[in-house]
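Here you go, one structure.
One protein chain omitted, others in place.
And now, chain A:
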Amino acid sequence: MANFFTDNPDLKFHLTHPLMKKIVALKEDNFEDKDQYDYAPLDFEDAMDSYEKVLEIVGEICGDIVAPNAEGVDAEGPRIENNEVVYAAGTQQNLDALVKAGLMGITLPRKYEGLNFPIVPYIMAADMVSRADAGFVNIWGLQDCAETIHEFADDDQKMRYLPRISRGETAAMDLTEPDAGSDLQSVQLKATYNEKDGKWYLNGVKRFITNGDGNISLVLARSEPGTTDGRGLSMFIYDRNHKAVKIRRIENKMGIKGSPTCELVFQNAPAELVGDRKMGLIKYVMALMNGARLGIGAQSVGISEAAYREALAYAEEREQFGKPIIKFPAVYEMLATMKAKLDASRSLLYETSRFVDVYKAYMHLSKKRTLTREERQEMKYYQRLADFFTPLLKGMSSEYCNQIAYDALQIHGGSGFMKDYPIERIYRDARITTIYEGTTQLQVVAAIRGVTTDGYLKRIREYEAMPLRPELHGFRRTLIGMTEEYERAVKSVTDVKDNEFLDFHARRLVEMAGHIIMGYLLLLDTERDDRYRNSTEIFIRLGRAENKARAEFIANSSLNDLGYFKQIQEA
């Protein structure tokens, strides 16, 4: 009888951000669908009301079905029967409920039977589903693949594949191979063009493929024989109805056990090229990954929410030394810090989602009509922000998710280590978030450009200039101080003009920017609603201390110091 939307006022708070007005206007383009589709919104208020009502359905399904099933799904897991993946009973029940409720193809246009929702409410749904069952969100959230098909496939492919996703068929993105993990340029799976029938055929092995037996798979394959790098790779759609892929095994994982992670053998599998040859990795996978990283941000926030709630409930209930353990400073500090990290992560999640929303809406609009100069500029501006913020979000929120899950289990003491409480499952589920869709270390590689090109600094300056109530100016002064310190740290690293030195300090610099940005986001949330004041207070204190430690480390390091850290290689 729980509703994960209505029991969490933070969601509605982020849903009603002022920028939604622009996002809805772009996405609905003068509300032109309203005469053609009986479920299209009539105006801005109507659209927002629809998002809210639909999110209430998601919240109800999460609270009443997905969350109660999570324990059973974790124990049962998926299996292979007759070369098909059979989900755990609870997983199938979750999926059936969401499909029946029409919650697939959420962001797709109505002509493909989608709901035409912006990214923000879609991510909000993913946030709730992740809180309910972090493994299940992988299956449901792979509807992201539809977005890539929508962006890059031709009209005929869109008409054939997208409505199937809207009706509830699942998807997969087949990228990783045994020898191509982080380094996707090494993908070997062969795509061969058959001149006779004018079709492509796939041969080779994919590994660690989430929902590998999904109905519609996007496959990265080498279409240009003789090439060895990313420029020889193209993107293909494989339709499961061809039955030309062997499911070799399902991995036995530490967490997200309900999500089937498959090893696949493509055996002359017919496939369709998406978009242009050779653009597979360079363009399409990058877009796919950005969407997926935003999804992991949502997953991290959802898991953090679940972990925080478990810890809070336990700390209020558990009595030691004659009082609930939440009364002890060691425990309440942990809880308040968890809450601050959770609030900051969620704020960054929706800020990033809004950037993606604006630029994607412009991009789709540009296919319908020519954008004005201002519109083009705005699209570029938001795309740049989205590019900088996506790796920052993925890196920061997944690391926080792990810290929160760790502390949440710690608060449970010995009981947390037992299978009796959900926290051990949540803890195991959290672990993958800093690893897949690019490790934290790879997010830093993407995010460091935001440091060196001043991308983050420019946005920080914009936050700095936003209006604030006088009583909040103190926070801003602290953040301005942190920004000056950050600039000094960046300068002292870049002045060395050595790439290895920059790589060495990259994570420190990215995290410093992250703490400032997340501090500002919480501050701006507090400007809109005072309920975030406490988290702002705690987060900025924490961020200031963390940044000082990093600045100190950087200030006392020189290029020669790298030698100490390299020593181990020679041993």
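Here is the rule we go by: a contact is a pair of C-beta atoms (placed from the backbone, for glycine too) under 8 Å apart; a residue touches a chain by one contact, two chains touch by 3 or more; residues count from 1.
The rule is short, and it goes like this: contacts and distances are computed from a predicted model.
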item: Missing subunit (named according to UniProt) among the choices "Sarcosine oxidase subunit gamma", "Electron transfer flavoprotein beta subunit", "Trehalose transport system permease protein SugA" or "Methionine ABC transporter ATP-binding protein"; value: "Electron transfer flavoprotein beta subunit"
item: Touching residue (missing chain; options A:7, A:32, A:45 or A:229); value: A:45
item: Touching the absent chain when the full complex is considered, from A:72, A:102 or A:181; value: A:102
item: Identified contact with the non-displayed chain, of A:60, A:127, A:213 or A:511; value: A:60
item: Absent-chain contact - pick from A:11, A:24, A:88 or A:115; value: A:115
item: For chain A, the residues touching the chain missing from this view; value: 1, 38-42, 45-46, 49-50, 53-54, 57, 60-61, 97, 100-103, 115
